[in-house]
Structure formats: structure tokens, C-alpha cells
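Here's a slice of the assembly, chains where they normally sit.
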């Protein structure tokens, strides 16, 4: 059930059977020479919509704008300041909480969303801890689709060290599956493999300023061999992710 | 050309021929018993995408979350505070301005976006007036599709006083055209016709708090006979709007 | 009854008979070579004070600082950022709301105040919609004096296309009436007449950054032939506006 | 020279001979059973306007809204949050600084303005210290008229311990002089004399929340015997204050 393709009486009825909602969070930022700028939104949204089919969960509109300042030197990137994104998430949750929603599951497609979401969650909880919000306690979870163990195993199996961190073949494969017309046929060499240290220190897109980042990664990919992506892999990734996320969401609703 | 379905080299190339971008602005709020919660986003986005075909303009991701607090008592509505929406618009524009974009044309589908957009525009200009932003002067325009004279004539011709202010047959007709599966077949009586005074005093969704608003308009429609909507009208509305907006956008680029 | 020329027991007594208040909103910005920088405050305040005489309404202190960044390149202009002005309006209303006031009628003298006021109104309503404010639902209205139909007819009759958008003869006539000593005797040629398009696109002072605006309108007037102003016109304008606004305010109190 | 009663060419010419401006800061808050709610604005503005006559200084519009939350339980009081007032002061100064003004002298009529003004000054300086503002270094001063040594001596001589802290006879005398019609003839007993400790601990209106404050001072006066006020005292106070402030302002311009 897709929130924005429903009517308000549909949602009023849904609230009788569930107080949970899934919110896809993506990004609008460069994804290398082959990847679409909207890649992260496409991946999160397609997995969340597949979850809706499997689980009956309500899925809200995708947050397509994210924190991605490190990619601003690549044209087409749109970045919200962390403080803006935190406010967006807070307003999104408070709106639905005022109507009775209690469980908010962010199905995430962009590493740079993690820290702002964690801050938004704590702002939301703090308002309840300090008594400035009337609506009751909330349950808030963010899950990046690639962190689901089944998905992680699959993408490592498919692409190994070519997966990398940004413009990964797995995310591009999903866009090829969802938007066939978007497939780029250009050849592209592998990206240099990242050190373990780099991956640890820059987890969740903890990157530098835009000018330094483009100097470091001139074509925009961060360790990913995007050219390995195949649409049939994308189909499998969406399916495996949706099933794993559905199980995870059901456990969440029981907390 | 759709920004999020392009790569960064595509955008880098586009900037050689144009510094303009079209940004659809919608809403996520109840639209009466028959209208989709995402109606305003569907209308703005479908017209903007048709503009892209006609004009070669780049179209960015739709702002699907808006200021709509007056509808919060209807489940499914998500509202950003005006201050949040202003920051989102400022960050959106500054991101692209830092890459060389100069002309920002907001193709608008929701009355409640007008005041926050006007404030965002003045914040953006003020940063340049006071010298706190390096990127040069901007051109900023918001156009609500129903305000284009050709569209206004068409929708008045089709629905007359049944058009009303919210959950209008014209916007619902567009969603029926774009998302055929969404069509609701329920019968629905006409809404009481609004006074001229009411329309003037509540222009651009200048409505009351959520509890008062729902008490005033119990099924969510504000003077609109949504049941008059027909998908074929929607097709015509999109086409007329896209042509009129394209002409308007071209004049804008010459300012 | 003027709030700042009353004592608190006076206001406590007033609240027994009315919960309405009129708040004049002006500006501090250049008004061309002949117009006073405080023109918009003088017009709004003189009409509001005349309303007090006619209606018994309480009139609060004038907001003399507005959003007017586009005029900053003309010395003497003082501009609040939209976000600042929104906060000022919110604090003004919440202060009086905590004491029992419920109807707030902003008698407006400056186009650039409209969008921030609309945002402030929605912030105020949203706090009630989401339950973060204890004081009950509010009624909020902004009325620009030149938009009152009787006034609009009068000023068009007096000055026709010479009225224009900024440093209008009608507003200057009012300052000549209220502050006779301020009358400037210099001759001044007519301003170029504005196109309909320009007037639509820049309604409510939706102007450019300060440097661009001064380049566009080197003497500060925007399409207005300020030199047509006559103090006797000003007297009539105040009187017609106060009567029309009083009727409008009385209808508002009944909503 | 009064800024809002001047034209922009007047100010452009003024800037050739001075970069200083005087800004009166008042308040809109209860002043006991006899005092006007606008007392602090009347006092600051009348002294500042007298300074303009003596010194040729430019005087800007009075900030009539202040931080005065402790008086909110008395109807008619309007209070800005400190954060709002700081932003207003910052925007006021930055507007004029962008045009070449450099010396800002706040002639103050309300104790509660002192701390927000000190914060605003440090925000303004910090923007220069950190290089986020282009306009050069500023000189910023706030002077409360009662702190000028000549004025302090006069008011102590006139009223002694009856002067107190709020709704003082000296401030009320000034309003009687400036607004003769406002004079209240009611008898009023003396207020209890304040302890030295209370005066030290609550200097600059460092008072409690509104409910506690009204419980402490049921008629709104804080240690002041307002009934001692005489209009002829007010005339003397304005004259002595304007002369002393003019000398002080001239020294300031030489720093």
C-alpha cells in the first residue's frame, strides 16, 4: 500500500490494523560515469515497494534529497545540510505520529543519511523524554538495504572487491532492472580497490569537502567497478532485499 | 531530461547549453474521499516532465513534502513546517547554484508552497545582497500550473464552480490520466460552493489549524466537486499546461 | 484604543469585551527620490489608528521592520531576513494569545510582508495542530490596505497607470497628509509603465537581489509616478481605507 | 535627522559626513497601573530624537518589541524571545553596515534589552572575526538613558528610593511630558522599597517566569512609586539625557 497513491479514508482504515510505516530514503547525487544521479532513491524505493507487496506495509513518499555535500563538485548533485535533513525527518515523523502511527522503518539507500537519521531519532525521542510532545513514545529504525545479511552475502558473491563504496555494481544493477532505458553501455575500467582503513574511516559516507572529494575520486566512483552491473542481478537483489527487509520489519513491529 | 535519471557527465554537458532547471513542487496531503494523497506531486511532476519533452529543460526531483499543516487531522497527510520547507528549497537551489545553475523555475502543484517559496527566494537573494554567498545573482520563479492563463480557462470551462479550491476535479483528472489504476468509482455529492470572500481570504492554502479545518471541511474537499474528474480531461490539462509552461519558462530564461 | 498608550488594566478590561487586535505592518526601505523610508509604516499605522476610532478595536505597535532585501542597495533600507520576521510575528501573536487574544488582524502596508506573514500563520497553526502550544485555536488575517476593493478603486481612479508598484502616489499621498512637513517639492518624471507580466511575476515584492534591483530601478521607484501624490488624496485614502478595513475587521471577528 | 522620515538620497548624502546611527530600543510591556505599555519606547525615542536635534545624528526606527517574558501575565505585554530579538538586532545592523554605516549607538529604554544586545554585538563581531561577513569591523554600543551619570543623579535627586526598578517615576514623567493626554490622575500608594540584594540579582530585568513575577509584584510595579511622576520632571529628564547622550555619542564616534 503506497501512501501517496491512497486516499485519507484508506489510511484511516490502515491505522486500524497497523501503526507501522516504511519510509524509503535515497539521495540525489552523482553515481559515477554510468550510474544515475537518482540511484539511491530508485534502489530504496523499489525495495520498499516490493516490501509493501510482501508484507502489506504502508510505504510513504521517498526522501529523495539527502546529505551529500561531498559530491557537490559533480554537477547534478543536490545536498541538504544535515540540519535541514534532520528537520525534514522530524516533521515527517511528527506528522504521522499525530495521527496514531508509532513504528517508523526507514529503508535506506544512501550512507550519508545514517547520521542525520540517528540525530533525528534522538531529537524525536528527546521531545518525549522532556515532555514537549504530546504524541506517545515512538519506535524508529533505519535499515540500509545492503546491510541486511542476505543482501550483503549476495552482493559480495556477485561482485567481490568490485563492489566498493559508491556507484556500486549492486545499486546500479537495481537501477538497470527498474529503469531498463537507463542502461549505459559504455565500457569503464575497474576502480582502484579501497583499503580497509579507508572503508572504516569513511563508512556511511563520512567524506571530505566537495573539492577534495572530486580530486580524490575524479570520476565519482569510490572503489566500485560499476561496469560489472547486470540487470538480472538487480532483479535478484531487489527480491532478496525485499524478503529480508520484510522479515526485519515484522520483528521490528513486535518490539 | 530528468536530472535523477541522468549521470553527472550528462549534467556537465547540459550546463554548457543552459543554466536553467525546472523543479516540480507537490504535496503529501489528503485530497478528499476520491483524491490521492500524492495528487499535487503527480500533477506538478507530470506537467514538468512533459515540459522536459517540449523544451529540452532539465527537470529535478519533485519536492513531494510541503507545508500542509491544516490537513494533519486527515490521516496520511505529511507536513513540513514552513521553516523546514524554506531550508529545503534554499539547500536545493544553493547546491545547483554552486555548479553554475542560475535560472530556477518551480512548477508548482500545491497552494501551500507559495509563501514558503517566496520566503526561500528572498533568503537566497538576501545572501547575495549581503555578500554571504559567493555564487552570483539568481533568477527564481514559482508558477502554479492552474494559474497559467490557458490552463485556468480550460479548467473553468470544464468544471465551472465545481472546480473549487482543494481536491479539484482538474487535479484529480490528471492523476486519473497518469495513474489509471488509481481511479475511484465511488459516487460523491458536490461540495458546497465557496464564497468569493472565503476564496480570497484563504488563497494559497492560508487555512486554519488542523482540527478547525477538518471541522469546517469534514470530507477534506474545499469547495471542489471531485467527482466531475475524467481521465481524458487530465490528458488535455497536462498537455495544455506543459505547452503554456514551456512558453513561460522560455520567457523566464530571457530575463 | 492604542495598546502601547494604554495600561495593563485597560487591556485586561478590553479583553472582557473583545479578543481581537489590529497589528499594523510596515517597512523601513527606500521609496524613491520623493518618498520617505518609513512610508509603509506611516500608511499602515495611520489607517489602523483610524480604524481604532471607528471600531473600538485595539491597535498594537507597528512592525516597522520588514523583509525588503531587494532595496538594500539604497541607503537607509533596513531588512529582516524572512526567518527573522516570521519569528517576530510568531512571538507577537503567542504573547497576546497567552493572555486570551484570539483574532489577529494584520493591517499591512508592505508587499514584502505577505509571504512571511503567511508562513508565520502556518507556524502558529501548526503548533496547535501538533499540540505543542497550550493556547487554543487562532484566527489570523493579513489585509493589505490597497487590496480593499474600495481603496483599490479610489487609487486607480486617482492615478491610473501612474500608481505602479513601489513609491506609489497613493502611499506617498498618505505620508504627505500625515506628516505635512515631509512633503518634497522636487519635480520628478513619470516612471516607465510596468508590463502586466512584470506585475504578476513580482507581486508582493517578489524582487531580485539588491544589486540587480537597483540596476533595474535606478531611482528606486517601481513603475510609480510618485510626483502625482497630493496630501488631500492622502486624507481621502486614509478615510476610505479605514472604513473599508473596519467593515472587513468586523466580518473577521464573526468567523 | 530621522531615518524613516528621510529619503534614500538624504541618507546617501548623510553617509558622506557620518557613518554613525542612533537606534532607540524600547519595550511593549506593562508599566504598572499608571504607566503606559509603551513607556520604554516613548522614553528611548524621545531622548534619541532630541539627540538628533543636538548632534545632527541620524536616528533609526525604534525597536518597540523587546524581551519581557516576565511581564506576560499582565495583558498587553508583547515579548520577543531573546533569540528573536538577537536576530532582529543583527539584521538591523547588517542592513545598514552593508551600506557603509559603522557606528551603531543603541539608546536604550528597557533593561531586558541589555543581554540580548550584548549577544547580538558578539554575534556581529564574531561574523567578522571568522570571516563570514564582508562588511568591515563595527563599533557597537548600548547606553541605557538612566545610566548616564547626569541622568542618574537627576532621577535620584527627584525621587530617591521611590525610583525603584520598573514603572519608575522618571520614565513615567517622560511619557507625561511627551504624551500629555496619557496622564493618569489616579492615586497610587508607594511600592515596597526593594532590597539592595534584589536590585543586584535582578539588574537588567533578570526576572522570573511570568506567573511567579506577577505573584511577586501584583500591580506590576517593581519597587517604584510611579505616582511621584510629574510632566515637568519628564521635560528636564529628556533634556538632560539628550545632552549627556550626545556627549557620549560624540566620544563614541571618535573610538
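We call the chains A, B, C and D, going by the order they appear; numbering starts again at 1 in every chain.
By definition in this document, contacts are C-beta pairs under 8 Å (C-beta built on N, C-alpha and C of every residue); 3 or more make two chains touch, one makes a residue touch a chain.
None of the values given here were measured: they were computed from a predicted structure.
With respect to copy number, the whole complex recorded in this structure file holds 6 identical protein chains, 4 of which are shown.
The definition used in the following text is that only the chains that are shown with their structure count from here on.
Relative orientation of subunit A and subunit C, expressed as the C-alpha superposition rotation angle, is 120° to the nearest 5. Interface note: subunit B and subunit D, two copies of one sequence, contact each other through mostly non-matching residue numbers (shared numbers fall below half of all numbers used). Note: centroid distance subunit B to subunit D, computed from Cα atoms, is 46 Å. Centre-to-centre spacing of subunit A and subunit B amounts to 25 Å, using the average Cα coordinate of each chain.
Among the residues of subunit B, those in touch with two or more other chains are 72-73, 79, 81, 83, 129-130. Viewed as a network of touching protein chains, the structure does not reduce to a path, ring, star or complete graph.
Two chains count as a pair here when they touch; such pairs are A-B, A-C, B-C, B-D, C-D. Remark: subunit C residues 3-12, 14-15, 28, 30-38, 41-42, 60-62, 64-65, 72-81, 83-84, 87-88, 91-92, 95-96, 98-100, 179, 182, 184, 220 touch subunit D in the complex. Chain contact summary for the complex, subunit C toward subunit B: residues 67, 69-70, 72-73, 79, 81-83, 86, 112, 114-116, 118-123, 125-126, 128-130, 137-139, 141, 197, 201, 204, 206-212, 251. Considering their complex, residues 129-132 of subunit B touch subunit D.
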